[in-house]
Structures are given as C-alpha cells and as structure tokens.
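One protein chain omitted, others in place.
Then we have chain A:
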Amino acid sequence: ETSKYRSLAGFSSVLFVVLSLVKVFLSQSPEAACLSAEDISPSSNGPRDDDPDDLFAEATEEVSLDSPERQPILSDGPSPAITPVTPVMISPRVDVFDRSPDQDEDEEENRDTFDIQISVSDPEKVGDGMNAYMVYKVTTKTSLSIFSRDEVCVKRRFSDFLGLYSKLASKYMHMGYIVPPAPEKSIVGMTKVKVGKEDLSSVEFVEKRRSALERYLLRTVKHPALLKDPDVLQFLESSELPRAVSTQALSGAGILRMVNKAADAVNKMTIKMNESDAWFEEKQQQFENLDVQLRKLHASVESLVCHRKELSVNTASFAKSAAMLGNSEDHTALSRALSQLAEVEEKIDQLHQDQSYADFYLISELLGDYVRLITAVKGVFDQRMKAWAKWQDAQVMLQRKREAEAKLQYANKPDKLQQATDEIREWEGKVQQGERDFEQISKNIRREVGRFEKDRVKDFRVVIIKYLESLVHTQQQLIKYWEAFLPEAKAIA
C-alpha cells in the first residue's frame, strides 16, 4: 500500500540534529532512513474508525482493594506475566539486601551492549475529521533471539501504545516493577491534528508525540522483564494488533491514578505500616524530595524553552526592521551594512530556534519523563504497602479463625469444627502467601530502585553533556556569523 508523503521542508533538517542526539542517549541510534520525518497527509476515505479514545477524559474509576487491576480490562486479556525471579521463602527482618543491587540482577542486565534499537517514525494521518487518527511506524532492529526477525516494521496508533502500557501495568505493577508510563493524551493537540490544521503547532505536536512514543518504547524494552514480555513482543512484531477498546482505562495517567487510588485507600486506613526496614522509609522520603526538585527544575527549563522561542521571534522581527532601516538609509555603505546586519540577525534567529528545540527535546522532555516515572516509582512503594496490609489482614483473619475454632472445641458440633480447622489451614496458607508476596515485592522494589537510580544518573550525565555540546555549537555558529559581519561593519566609509 502506498500513501502520499510530503516532506516537511526545513523542519526535518532542523530536527535531524536534535533527534539523533535524543536517540544516542537512549540507545544506539537507528539509521536515518526510518527517521526522515514525513508529513501528515490527509488521505480521504480512510478506514472509518470509531476512535473516541482521545476525546474522553482519563480513567476515574474507583478501585477496591481486591486488586481488580489483575483482571483483564481489555477485550483480549494480557498474557501471563513473566516472573524472572522464582519466589523464595526468605525469612523476614534479616537484612539481606544490604549489598548493592548489582549483585542481585540477572546476567543479561550486565550486558555491555543493549542490543535492540527501536524507532518511531513516519506519522501518517488516517481518515478524516474527528474520526481521524495518527499512525506511526515502529521499527525494531535487534539480534536478540526472542525476536523472530532481526528487523521488523509495524504500524501502530497512539491507543495501541496506551493499551500496551495498561497491560504491562496490570501485570507487573503489583509485583513492584517500575513500569514506564506511556505518554499523555492530549485532547487539544489531537483535535487540531484531526481537523486538518497543518500549521506549525500541530506539526510540532505530532513530532513531540512521536518522540515521546519512541522514548516510551525504549524505556520499556530497557527493562529486562518487560523486554521478554509476550505483549511487548507482540506489539513490536505483530502486523495486526487487536484494538484496545476500553476507553477509560487507556491512559497512562489514568492507570496510575487508578492504582494509586487503591493505594490511597490503603493509606487512609488506620493501620500504620510497621516499617522495620529503614531503607524503604529513607527511599520513599528521597523520592518525595526528588519529585519536588524535578518538578521545579522542569518548570525552569520550560521557562527557558519559552523565552528562547520568544528570543527567536523577536530576533526575526528585529531582522526585518533592520532590513527596512537599511533600505531607508540613504548613505550607501551604511545601508549595505544594515542589510548585512539584518541577514546576520535572521541567521541568529534560526540558531535560537534550533537551540530551543535542543532545550526542549534534550532536557525538558527528559525531565517531564522523569517526573512521570517518579509517580510510577511512588506507586510501586504504595503497592508494597498494599501487600503488607493484605498480609496483615490475613494474619488477623487467621487469628479470628483460631479463636472461632477454640470456641467450637467446647460445643459439640463435629462438622463445624472440621470446617473451622479447614479454614484455619486455608488462612495459614494465605498468611504464608501474603508474607512471601510481601518479601518478594520488597526484593523487587530494591532491585528496581537500584536500576532506576543507575539509569537516572546515567541519563542525566549523558544528556547534560549533549546539551552543553549543543550550546557550544550555537556559540560557535554565533562567532562565525559575527566574524563574517565584522569586515562589513568596518567597510562603512
């Protein structure tokens, strides 16, 4: 099938520099071929599809404590979760986790090369009007054996990504895994795109989304358990993907909110968790702090992005004005110099624009991603509290059953006694399971947090250097432009 593509003149060349920088820090960068940004092309008579997803508000359903998120929310249920670590009976209170998380990880994690490259590209508009949606090409290149081919391209739409996230969240979050959240929905942004406005802001919106989707996938496959998950494999490889239809659940933030609401309910309970493990208390506080700090940092970077854009606009405006002044100037040499000045300022305006893309894609979006990741991390701590509460509940229940049995000893009801004894056995099992689950999730969280911290530090180190290098580039260009102008200014006679 062929669709018409139009190339984004100028935009793609500007973005190429930035995008390749983004890719490098997240993974080895794929080839340019998949990168050539293509335009949104309105194809008439595309498949009509009811896509109310993007118009509905995010999930708000109340969730009870019985972990309904374990139940399949979607028309096709998630495949069974992969548990990479077999549950082990660990005696509690013994702090076996003092060693650094590295020693606890799977072999594969310590690989030097992360042998998978993913790119999201070629946004294409399908359909018309309010039923239209964007489709993205997802290309995976890998030598890993779990994949059936070493290169595969599929077409996916935004709700597919949300669907993937909701499946992964429902499978892994309760186990203490930090599941990277999918990008946010945007009603306003998408509406503009649907309506066919091909102005700069909808182009920018699509690019922002494309980039976010790519980062989302890369983060997801970086997680050793998620990489092997059959839903992930299906998402990356399968040419046809069953449509995720349930609207309310299909939002990254919605899922998190749902899960966290459950956790909130836990917190509201009077049971105060007896935190015997200082590590968790410490870490939770740390993440609270980090949340605040990152949000502040993000806000100031967003301000920079905004002001740099303004600077670009104002520089362009001045350039035009200087050109007019040059035309009006009746002294020939000065008139010439003013026109040259106008040209320099125009080039500088472009420079500022490019720099603001770097500001945005390198730093601002990364910080935004981390703000959302922190929410996922906090959610995982809450899951642990839930597991603890469940375990405690089971213990309370067991106690009650034992008391009931004791009472029945004195009554002469052999059937009821038998039932009571059976129930005790049942609840003893649940207590043991509760304890095992709690220990398991605690162990998982320690490992996950260790990995998260490592990644956070690495990401930041890499990005800040890339960013500073982008600033160097801008300044070097400035030097070039002004050095070219200097003789022109001196030539005024």
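Just so it is clear, a contact is a pair of C-beta atoms (placed from the backbone, for glycine too) under 8 Å apart; a residue touches a chain by one contact, two chains touch by 3 or more; residues count from 1.
In this section, contacts and distances are computed from a predicted model.
Note on the omitted subunit: UniProt lists it as "Sorting nexin", one of the names in "FANCB protein", "Sorting nexin", "DNA helicase" or "Transmembrane channel-like protein". The chain not shown here is touched by just one of A:276, A:399, A:418 or A:475, and that residue is A:475.
Considering the whole complex, the residue from A:125, A:194, A:308 or A:372 that touches the absent chain is A:308.
In the complete assembly, the contact with the undisplayed chain comes from A:294, out of A:164, A:182 or A:294.
Against the chain not displayed here, chain A makes contact via residues 286, 289-290, 293-294, 296-297, 300-301, 303-304, 307-308, 310-311, 314-315, 317-318, 320-322, 324-325, 327-331, 333-334, 337-338, 341, 457, 460-461, 464-465, 468-469, 471-472, 475-476, 478-479, 482-483, 485-486, 489-490, 492.
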